[in-house]
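The complex appears here minus one protein chain, its other protein chains still in place.
Our next item is chain A:
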Amino acid sequence: MKKHALLAAFALLVAGPALAQMPQDAIYMPKKTICAALMLGKSDWNWYWENTLKRENYNLGRHTTQSASLMAAVGLTDRVNLIVNLPYVSTSTSAGNLMGQKGFQDLSGWLKINAVRYKGLSLHTIVGASIPVSDYVPSFLPMSIGMGAKTVSGRLLANYKHSPTGLYVTAHGTYTWRGKVKLDQDAYQFDGKIYNTNQVAVPNATDAAVRLGILKRTFQTEVFAERFSCVSGDNIRRNDMPFLTNNMQATTVGWYGKYQPHNVGFNARASYVTDGLNMGQSTSFMLGFLYQFNL
């Protein structure tokens, strides 16, 4: 059985939702401008990595995570933006008898600061945090809707844009601290040892990505490669369920696009996991509706 909730959490929080401007781009809302977005996401996998073994599970069939997120990007100044996001997530499988879970997941916020601008080059520091907003069960993986941990992230992002053509390249790296989770159970196994407590330390994680695209006044199109990796953790035991302590890793490639001629627009994202560890090999799609207004 596997963990796709994780991927859902990853797609929604770490990689961040794709927006008019997002925690992983160099785009800023002007001061006193807000872009609100409603984004619908769907992510599926049949195959997953149990430790390094790539396998199917006939008792899960196809695992699906669906989400609907409300997001807002606020121009605090022309060079400082605040982005907040709240997803509602549901999980299901096409086979077996595990009950799907659903609920509001984790509220996340990102503060994005354009620290340096020199000709086409810009550097950005981005700090983020997330906190679960409902009392969902984090340990019923892969059906859980999230990991249940508070997180704090620090990200550095560099962007070069060739203004005449709109061509750009973006690279960023992130470290995410993830906190303790309280289980309903009062014992669990981690790396072959029993811990006689309800407290689980969720491994910290890093991510890195490279993006190449074109940004024009009304549209954006981009291809990307992302790498998500826990910095520690154990592996899923042979034929066992995933757990919060697992060292989850994934390499994802995909496309992102946005079209926003005026106040109203839409964006879309498609991605595919090419390689992983203790995670599902998911294919994900997102479609968002954007609405920009002034304060």
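As a working rule, a contact is a pair of C-beta atoms (placed from the backbone, for glycine too) under 8 Å apart; a residue touches a chain by one contact, two chains touch by 3 or more; residues count from 1.
The rule is simple: contacts and distances are computed from a predicted model.
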Name per UniProt, for the chain absent here [options: "Phosphatase PAP2 family protein", "Manganese/zinc/iron transport system permease protein", "ABC transmembrane type-1 domain-containing protein" or "Putative alpha-E superfamily protein"]:
"Phosphatase PAP2 family protein"
Identify the residue among A:38, A:76 or A:156 that touches the chain left out of the display.
A:76
Those residues of chain A which, in the complete complex, touch the missing chain:
58-59, 76-77, 80, 82, 95-100, 109, 111, 127, 129, 131, 135, 137, 139-140, 149-152, 177-180, 183-189, 192-197, 199-201, 237-241, 243
